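Of the protein chains in this complex, one is absent; all others appear in place.
Just so it is clear, A, B, C and D label the chains in written order, and each chain counts residues from 1 on its own.
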Amino acid sequence: ADKLTLQLKWVTQAQFAGYYVAKDKGFYKDADLEVTIKPGGPDVAPSQVIAGGGADVVIDWMPAALATREKGVPLVNISQVFAKSGMMLTCRKDMGVKTANDFKGKTLGVWFFGNEYPFLSWMDTLGFSTSGSNPDITVLKQGFNVDPILQKQAACVSTMTYNEYWQVLDAGLTPEELTVFKYEEQGVATLEDGLYVMEDSLKDDAMVDKLSRFVAASLKGWEYAVANPDEAADIVLENDATGAQTEKHQRRMMREIAKLVGTNKVGRLDEAAYQRTVDILMSGKSDVVIAKKPEGAYTQMIWERAQN
Amino acid sequence: MAGRYDPVLIIFMGFSLVSFWFPVGHDGNDSVTWWFDIRAGALVAASVLIAGIQLYFRVTNLTFALFVTLALILGVMAPLLAIDTLRTDGYEAIGLWIYVAGLGFLAWRAMAMLSKAAEFNRLISFAVPALFGLWLLYLWQVVTTGFGVPSVLLPSPGQIGDAIAANGETLYADFYQTVIKSVLSGFVFGCGSGFLVAILVDRIPFMQRGLLPLGSLVSAVPIVGIAPIMVMWFGFDWESKAAVIVVMTFFPMLINTLAGLQATGKIEKDLMRSYAAGYWQTLFFVRLPNALPFIFNALKINSTLAMIGAIVAEFFGTPIVGMGFRISTEVGRMNVDIVWATIAVAAVVGSVFYGLLALFEKRLTFWHASYRRAR
Amino acid sequence: MTDQQTGTKPSHWGRLYNGQILPVVTVILAIIVIWYAGAVYMNSERLIDGYERSKTDWEFSDLVEDSWSMERPILPAPQQIIEELDNTIIDKKITSKRSLVFHAWITLSSTLLGFAFGTLLGIVLAVGIVHVKTLDRSLMPWVIASQTIPILAIAPMIIVVLGHLGLTGLVPKAIISMYLCFFPITIGMVKGLRSPDILQLDLMKTYSASNNDVFWKLRIPASIPYLFTSLKVAVAISLVGAIVAELPTGAVQGLGARLLAGSYYGQTIQIWSALVVASVLGMVLVWAVGIAEKLTLRRMGGQS
Amino acid sequence: MSTDAVVEIKKLNLIFPAPDAPVHALSDIDLKLDAGDFVSFIGPSGCGKTTLMRVIADLETPTDGHISVNGLSPEEARKNRAYGYVFQAPALYPWRTVQKNIMLPLEIMGLSKQEQRERAEKNLALVNLEGFEKKFPWQLSGGMQQRVSIARALAVEPDLLLMDEPFGALDEITRDHLNEQLLKLWNQTQKTVVFVTHSIPEAVFLSSKIVVMSPRPGKIIDIIDSGLPRDRTLDIRETPEFLEISHRVREGLRSGHSYDD
Partner (left out) sequence: MSTDAVVEIKKLNLIFPAPDAPVHALSDIDLKLDAGDFVSFIGPSGCGKTTLMRVIADLETPTDGHISVNGLSPEEARKNRAYGYVFQAPALYPWRTVQKNIMLPLEIMGLSKQEQRERAEKNLALVNLEGFEKKFPWQLSGGMQQRVSIARALAVEPDLLLMDEPFGALDEITRDHLNEQLLKLWNQTQKTVVFVTHSIPEAVFLSSKIVVMSPRPGKIIDIIDSGLPRDRTLDIRETPEFLEISHRVREGLRSGHSYDD
């Protein structure tokens, strides 16, 4: 069997159910692949891992991938699994945030690590300054959890539809007490989980073949996971080496993830969404993520070969 | 070095001469030797020549130390020339890397000669660590550029230097937030409380048996665990970072102070006893002076721990300024050069901090055997 | 102590007072009381906020009760942690991923390996610095500078690079732990190896003793107090290092991974129980070094 | 208890415990020292002179027996700062200059800076070390260190002075000089001095009472009350009384000694 290593962007959770399902159900084996899945974490940058030769394929968000590409590590998107963005800003009504205009003068929690670009771009369009001596908005680099909003240290925090949002609810706040702003709805969404490889691997026919088999098997895993969310969540739980995840949370997450994966042409990069992502990344007033329009940052060829 | 021929220089000359027989790079069509550029060849030859002269005279005074340093300076330029114009990764440039390895021996010899000369010259005594540092930076530069290491993995010192120059203001703001606000206050509180608890524990033996085992409990609490909790308790700003530093620095100070307080000899204590000196008098007049070498150990260890603690704590939620914030975000943005620029600032700050402590130590413990060296 | 009264008749109480158990128990009891009070204090804000939003009437006794049984408290009450520990230590098979013993073992093994590496490296560096003047002048400043590099920032790169060289699993974690813990040993040993006084060194000189002899017969014995003090600090730090090192390895197993996962999902109780286990582990390690110190000093004729 | 007994010791024993073989350092010591006495302990090396002195100074606790100092327990006496002690080793603090070392007990007693400096100066001159105020102990010769330690004890001006081989490391002339100074001090101030020496002439010259000890277990084998006048000069060393006392001390020493040659 051909060996292949996949680096995840985050810890083992239902966000990556498709791959675990593919592995558990033997889809990879059927495609004559032996896949190693490496979980990530808060300070694992998948692009760095692949640049250092630590993985063959990585899951990353497009802003980070494009930035890396401009820094001379030629990453190429071979399949875009999540069609929609799951990022949003969750705010407390009792701290005075009901519409986007209420942000002024508030403290907002934001994820950095390359995930802040959509937020900054959004604030630009709203006309709020986030830096300088007297900013309209106090930005907080939030940690890994949603404590700031629970403790009223921030009026809003970043959440994923499939994860942190539910932690806010678990902590006792009700949906009625919250205002949520989905990036997808604000028109500032960038593409999230996609599969990336080094450009070099696309020059080698054997590798291309291997990657197509991998993408095909992974997408099959995703389809299965979307169809059987509870079973998929259980498979994820079995693969969680920390033993820290709970069934309730993972099943819930799986249902939300299913909404992001999309329905037709699963895994095919939508060029319009790509274009929108690039525009957002190049539009930044304060500091641009990428300066030049990327060339050859994605290929549909692998996805197409995976279809038969 | 007296007597025999210096083996270190012989190795350098050997490596250098051998390197002439091997390719030092690829100019697009062919493998070439040092003579791809007459200047490179001449530089290598010059360094070998000087080493030969030194080998012959075997004099170790300052003049010759500087002479060998000159050989090193000439020598290091040749690889830079090669890397600039040739493709140098892998076996195609084996000669180049043999020569660089040889230069390591030359650098060692230069430093050894300088540190001998440094005994009589303060200026030179600063030159030795500087030379060592420059040599490390040089190796780093040659290897990263020579092997084409991607900058997202490890930028070269040149790129880091550019990043420092381009981001001065940001780096200063980060420095102010992290060092001035978090580190200093955390360090003072942490070391202070460790010291005071040590005194308390020493004063009340009941406490010693009760608190000491629990002191190590505190020390073993990993930063990654307490940082989020401190953020929860003390908010996002520097206070929570200072709290993390307090927890981290507490234990080394406690343990070292206690060990130091035990270091007073029997007869020294008996003398105080014969004066019917009280606990505090004995403490101030004898036990603390004797404990000073240990206390300074703790201060030194803590000075670096405090930097690490502040930076790591900032990974867990901060306002958008600070060295830890910078490092954790710029890694995600693939601006690894800025990351290393920040690390460089941290290293300089930490070293200066440490140096000041060492200076103080020398002032206060001049009488300790470790400073009263026999020749 | 200068004025210790000796010769009092040992009573039962005296023996208890002077023993180890009573003081520790007292201090632990005090901590527990403070802890319970602290839990009420810290958690009350969120609870009161909750009461008000749901418009429930409440009394202080409700607050106390609730603050000791929240699901995601800011500060969990001791019995909540004990319950969780009971759950994850006693009730689970130790090979289970949900057993804290399993995770503690993972962390402990890289701690011990890292500590061993660190001790070795620390001593070797100190020996070099004390014996070779060039190293003293050139290396020391850079050893210090190395410690100012935030390990968490470069740990991922170290892991990637080591992975490239075929080193995976335990070793990379041990190396990161070593990186953190060798420093106190170097600092302490440099001081300790230089601590023999001039007369003691002169004696060796009159024997025209080799560096080797001076080292083993004088410098090492003289440095023992410094060594053990450093080892105690280092072993604690090496545990911290091992835990830190578990994060960029993908946070798969070990107490660090538990901490992170707990932190990520806001599971305060889980964080705290991992913290408790880590701390107890640290305490045991420091204590073990302390025992080794006692035995060594006794063999060296320690003055009571 | 008689009123003017400065030190009164009855049936005192001290055993140093040791896992291999406990050392019986002091055995059944009975001794009474009166105010104004100049007492010398003399005896072979290791016989317990230092230990006995340390017991008086409350630096060692006897295994059994009774001891009082100035009518109090040794601990109370120590807390009253009843004595000054010159140790067998100089015991100077390396981080203090010579002058600061002498000022140390004075600082502890809370004397004024002025007073401290004056006493330091006076006593440094007494031991002939003017000009060495600013040196550190490690810059002095062995004998000079010993003299600093003597000056330090004298500066305290205690009523009871315990001196453990203070002049052991000094040449004859310096020693004679300091002997005279000490005698003068004793004679003028009515201090009580307890003194350890290995020199028989020194013991006889200085003392009003000589205690001869024998080793293992440390015992008192003779107590000699010297009939020499308080007011002596070095010439007294030629008198028959002097030689007689010396002879008696030497005999005592020899009888208690373990070399049988």
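As a convention for this text, contacts are C-beta pairs under 8 Å (C-beta built on N, C-alpha and C of every residue); 3 or more make two chains touch, one makes a residue touch a chain.
Computed from a predicted structure; not experimentally measured.
Checked against the full complex, the candidates C:E45, C:E65, C:D91 or C:D213 give a single residue touching the omitted chain, namely C:D213. Touch with the chain omitted from the figure is made, among D:L59, D:L183, D:I200 or D:I245, by D:I200. Taking the whole complex into account, subunit C touches the unshown chain at residues 199-200, 202-210, 213, 217-218, 221-222, 224, 300-301, 303.
Touching the omitted chain from subunit D are residues 16, 18, 20-21, 23, 42-46, 49-51, 88-89, 128, 131, 134-135, 139-144, 146-147, 165, 168-175, 177, 198-200, 250, 253-254, 257-259, 261.
By our rule, only the chains that are shown with their structure count from here on.
Among the chain pairings, B-C comes first (most C-beta pairs in contact). Most remote chain with respect to subunit D, judged by CA-atom centres, is A. The innermost chain, defined by the distance from its C-alpha mean to the mean of all protein C-alpha atoms, is C.
Computed centre separation for the pair subunit A/subunit B is 38 angstrom, with centres defined by C-alpha atoms. Rounded to a whole number, the gap between the C-alpha centres of subunit A and subunit D is 85 angstrom. Among the residues of subunit C, those touching two or more other chains are numbered 74, 152, 156-157, 160, 198, 247, 260, 263.
In subunit A, 42-43, 45, 48, 52, 143-145, 147, 151 are the positions where the chain touches two or more neighbouring chains simultaneously.
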